[in-house]
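Only one protein chain is missing; all other protein chains are in place.
Order of writing sets the labels: A and B. Residues in every chain begin at 1.
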Amino acid sequence: MLELFRQFALELKASGINLTILYDAFDFERFVSGLATTCALVVLCTFFSILIGAAGATVLGLSRGPAAMLVCAYVALIRNTPLLVQMYFFYFAVGSLMPVGQNAIGLPVPMIGNFTWAVIALSLYAGAFNVETFRSGIGAVHGSYEEAALALGYSRFKAFRYVVAPLGLRFSFASLANNLVDLTKATTVAYAIGVAELLYVSNQIWSDSLNTFEMMNVMLAIYLLLTGIVVWIIGRAQRAMRLPGFGVN
Amino acid sequence: MKALKTFAFGLALGLGAAVARAETLDCGDDTLCKIEATKVLKVGTKDDYKPWSYRAADGSFAGMEVDLANALGQLLGAKVEIVKVNSANRFEFLAQGQIDIMIASATDTAERRQVVGFVHPNYYSSGYNILLPKKVKATKWDEMTGQTICAIQGAWYNKPAQEKFKLELLAFAGTAEVESALQQGRCIGVLSDDNLINVQLADPKWADYYMPLPTQDDAPWGIAVRKADLDKPWGVLVAGAIANWHRSGKLLELEKANGIAESAYLRKMHEALKDHLATQ
Partner (left out) sequence: MSETSIFADVLRWLPFVLWGFGLNVLMSVLAIVLGTGAGVFLGLGQTSHIRLVGGVSRLATQLFRNAPWLVLLFYCIFLMPYSIVISGATYNVPSWLRATLGFSLPVAANFSEIVRGAIGSIPKGQWEAAEALGYSRSVTLFRIILPQCITRMLPPWMNLYALLITATPLASIVGVEEALARTQAAVQSEAQASFLIPMYATLLVMFFLYTYPISRISNALERRFRTV
């Protein structure tokens, strides 16, 4: 089967379409590992960004004090500055202040590698957008629900946890899907700090084989597929959590 | 609606002004003719390859390759416009016509010759090596297997170094990121040109580093023009200019003026091409 692909790719090359990833073992290997890295980035950052979003929205939903101000400042800072600069800032500037370990030959090695920094930067970035999403989802829940819960003897926290937040989540799906699609696309920015994700390996491949056009199309197709998968999963989750008779599309 | 139309017209006007001046030339594909008509020579060079090409404190370009660009401009009586390129985009920029000539420390390889035209003779030469901290005691490349080494995206030696010696490369777009990454211990060394490493080692900043491994695959650098120009007046003119620079010793001079140790390649080329009648 693989041999068939190879033959096909070599024929394509003869006709001017040079897909080295299909016939050059080295390129194939690094391309697959790049794809795996991109997927790992998407999954990890989705998880952490939702966590950050939920935590931030909870703080905003329950308190008006310094904690809420801190969350607001975080959201404002992240949303109004470029992700790429944040990435550089975390990796090169903040990274230089972090503790270092030592390797076998006594050289300093940072405890936090570039992949981890990418996960941190991307999670914080998408997390800020998720805070806004969840906050406005919760804001869309009519006040009477909370009043009813309080009247039934729920504490303020429990009313939030068991009544307002679950309803707010259902209002948030469309915007959340949007944020996660943006996050999937934003993983390409990790390229700048040397994380060997899809764009990074593609760039290496086209620098070596000078097949820029082919690699670009392959990448476009893969990202459309990835974002399609993200949208599909959110759609499934949304359907699974639908409440009968509750008026959200 | 009227406001909208005025706006659209203004926008079209603005865009027209933003696009560089219109030229009606009958030069066809002849780049030399275009340069002579416009009196502008667009040279692609890097801005992070000190001392070959870099930025001076006032933001202007400087370095040995920039000196070469200016020498060409003087020869043609044209104004030199430096366009910043990097390792990952320089060939595309040349092929697209964004620059007329590329003097960007590009090694002359078979794959690249399929895309651009390298003008001969070559103007410089280097191999690849690893800049290592003195703490790392290594004498053979095999000892580097599996080690994380920083590199520049788009350098020709990234692939052979990974394939032959199984290095773990951590590649960045420019040398600024590479140096920061090295200083922060994100890689144990830097995969780079042996020439560049020699220049760095002359700087006290790199006193704790050295280059203990034998240089690999010494290969010449080429000034490149578009493929279509290679055997046309533009390519031939540049070839003649480079040959003259070798013959007159200008390349050796510029190398020295930019603080680079004399390279065996330039000495050899000068000896081969020098005027046999000139007295020593």
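In this text, a contact is a pair of C-beta atoms (placed from the backbone, for glycine too) under 8 Å apart; a residue touches a chain by one contact, two chains touch by 3 or more.
From a predicted model like this one, the values you see are computed outputs, not experimental measurements.
The hidden chain, counted over the whole complex, makes contact with A, B. Among the residues A:Thr58, A:Asn130 or A:Thr188, only A:Thr188 touches the chain that is left out of the figure. Across the entire complex, the residue among B:Asp48, B:Glu65 or B:Glu255 in touch with the chain not shown is B:Asp48. Within the whole complex, the absent chain has one touching residue among A:Met111, A:Ala148 or A:Met216, and that is A:Met216.
For subunit A, the list of residues touching the undisplayed chain reads 76-77, 79-86, 88-89, 92-93, 96, 181, 185-189, 191-192, 199, 212-213, 216, 219-220, 223-224, 227-228.
Even with one chain removed from view, subunit B keeps its contact list with that chain: residues 8, 11, 14-15, 18-25, 47-48, 54-57, 59, 84-86, 89, 92-93, 96-98, 173-177, 179-180, 183, 205.
The rule is simple: only the chains that are shown with their structure count from here on.
For this pair, subunit A with subunit B, the centres built from the Cα atoms lie 36 Å apart. The part of subunit B that touches subunit A in the complex is made up of residues 87-88, 91-92, 111-112, 114-115, 133, 135-137, 150, 153-156, 158-159, 162-163, 170-173, 177, 180-181, 183-186, 188.
In the complex of the two chains, the subunit A residues touching subunit B come out as 26, 92, 95-96, 100, 103, 105-110, 113-114, 192-194, 200, 203-204, 207-210, 212.
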